[in-house]
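Excluded from the complex is one protein chain; the other protein chains are retained at their positions.
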Amino acid sequence: MLKNFEHFVSETQVTPEIAEDLIDRAEAFKQGAKPEVATPYYAANLFFENSTRTHTSFEMAERKLGMTVIPFDPVHSSVTKGESLEDTLRALAAIGIQVAVIRHSQDNYYQPLIEANVPLHIVNAGDGAGQHPSQMMLDLMTIREEFGHFKGLHVGIVGDLVHSRVARSDMAMLTQLGATVSFSGPKSWYTKDFQQYGDYVPLDDLIPQVDVLMLLRVQLERLTAAEKTEFSAESYHERFGINQARYDRMKPGAIIMHPAPVNRGVELASDLVLADRSRIFKQMHNGVFMRMAMLELVCGK
Amino acid sequence: MLKNFEHFVSETQVTPEIAEDLIDRAEAFKQGAKPEVATPYYAANLFFENSTRTHTSFEMAERKLGMTVIPFDPVHSSVTKGESLEDTLRALAAIGIQVAVIRHSQDNYYQPLIEANVPLHIVNAGDGAGQHPSQMMLDLMTIREEFGHFKGLHVGIVGDLVHSRVARSDMAMLTQLGATVSFSGPKSWYTKDFQQYGDYVPLDDLIPQVDVLMLLRVQLERLTAAEKTEFSAESYHERFGINQARYDRMKPGAIIMHPAPVNRGVELASDLVLADRSRIFKQMHNGVFMRMAMLELVCGK
Partner (left out) sequence: MLKNFEHFVSETQVTPEIAEDLIDRAEAFKQGAKPEVATPYYAANLFFENSTRTHTSFEMAERKLGMTVIPFDPVHSSVTKGESLEDTLRALAAIGIQVAVIRHSQDNYYQPLIEANVPLHIVNAGDGAGQHPSQMMLDLMTIREEFGHFKGLHVGIVGDLVHSRVARSDMAMLTQLGATVSFSGPKSWYTKDFQQYGDYVPLDDLIPQVDVLMLLRVQLERLTAAEKTEFSAESYHERFGINQARYDRMKPGAIIMHPAPVNRGVELASDLVLADRSRIFKQMHNGVFMRMAMLELVCGK
């Protein structure tokens, strides 16, 4: 059973049981279930970093929950006058905002806010290189929707492990839920953090084994100079990207996931973005219903 | 009769019959007719170029149709991470956006999107120096509202023909609808493209002949160095602008139109922006109802 969360900021709040319950609720929303959120209910989205998908997805989820969304533009806010995030949130709460969905470049930005007892709910839409719980949950939903369960599944996570919010959170939860995780891509990115969760397997060995191939975005803008020399788009694609030949060697029923935006021709051949095995746009579609479930958990009656 | 459009991107989609039907429907909305669009219906406006009038007018039209508008800010979107417009639209569609109203600086930006079968409706709010169908349609609506018909009307189009989206689309449709078109303003801007649609007539000869004087904005920012030297605001106004003396020589019942924003004192004397013959703000007012009709044509039941 879901217990009410005051804030939803970290994957560490999600037990396997809570994950299953959230997926159940998101699936119910997808089938048309009515939300249990009081109306009017006032939300604001504070995106201090760019994002199309996550921002728009939360906006949609809020409206589907019947919430009233009050626009907030960080660029034109008093944050530019040096106001702290805490004082900004206290102001929004005083004005009547009940839930703030926040994306911020600083790791754990939410910790001091929660310690200061800011008088509104916080939902974390991504912090620095830290947590991104709604992305983890929509990934889990998409996997369970496909296979009906997690136990015994083999998930291969391929690519920029070091800079990815997604890899860390997904691998931890997937192993708790009974799946096996393996890693591939540039071996230098398979650091100690990942070794407790799964083995490194060369890509061409991994491909025929996995049920889920989870590709990570190469964040070209975050690579070191040496990495940029080593991994041009072409060389990355040749060594670690999914092309038609690799695609054809996947197991029957196996799927491809990617948190998007995809670098077409790098992680995945452009022609395969919409291929049969691709669940990339389904992930985004599921994201709206999952965010409804998460927001309802925090804001519901 | 109106047949349903999957996208509304080009004036070439508009036959004289469709134009008349759209004007009928826009006039009905102006009289309070109920829209036939399912609710909820999710729209997003993607304006990659600045615009007050067109953007705000579509926002209003969407709300008057009962649509839910999900905000989208290109500046803070993943487009800045290099995502293609196609992938952005696929993401928005996955999230639940059903119609995207787009203004973009690139001519024919919509062509590859339609060929790629993006799974949402596109309404073109202006592309590069190309099409601007909603502006054409609101111009036609304003003319028909005034005179009741197009046949036999004489329309003079004056000014920056070369850089104007409006001139090209209006002249083609007006001649199809039975009106006569003439051109005036700097003769160097009367290029071959325009000669098949109508004659060049010196401004002071043209003025007493026309029913509609359609002034075009001088896009000072797009002029060549030579043009800037030749056409200071003052010299343009003296040679090709409408001042009180020229205004007084217009035919009884003749009107002035302008797509706005007006350069006051250049195309038109400042005092004449609100003069009796000016339909400039009526054009904007009609634009909302015309955009309702166009969106309904694309998105309606």
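All chains are identified by letter, namely A and B, in their written order; residue positions are counted from 1 within each chain.
Here is the rule we use: a contact is a pair of C-beta atoms (placed from the backbone, for glycine too) under 8 Å apart; a residue touches a chain by one contact, two chains touch by 3 or more.
Here the structure is a predicted model, which is why all the values come from computation and not from measurement.
**Q** With respect to the chain omitted from the figure, which of A:72, A:110, A:150 or A:190 is a touching residue?
**A** A:72
**Q** With the full complex in mind, choose from B:53, B:251 or B:277 the residue touching the hidden chain.
**A** Among B:53, B:251 or B:277, only B:53 touches the chain that is not shown.
**Q** Using the definition of touch stated at the top, determine which of B:159, B:241 or B:287 touches the missing chain.
**A** Considering all chains, including the one not shown, the answer is B:287.
**Q** May I ask you to list the residues on chain B that touch the chain which is not drawn?
**A** 47, 50-53, 55-57, 59-60, 63-64, 71, 75, 221, 260-264, 273, 281-282, 284-285, 287-288
**Q** Could you please point out the chain A residues that touch the chain left off the display?
**A** Residues in contact with the chain left out: 40, 42, 44, 68, 70-73, 76-84, 87-88, 90-97.
The definition used in the following text is that only the chains that are shown with their structure count from here on.
**Q** When the centre of a chain is set as the mean of its C-alpha atoms, what distance in Å lies between chain A and chain B?
**A** For chain A versus chain B, the centre distance works out to 41 Å.
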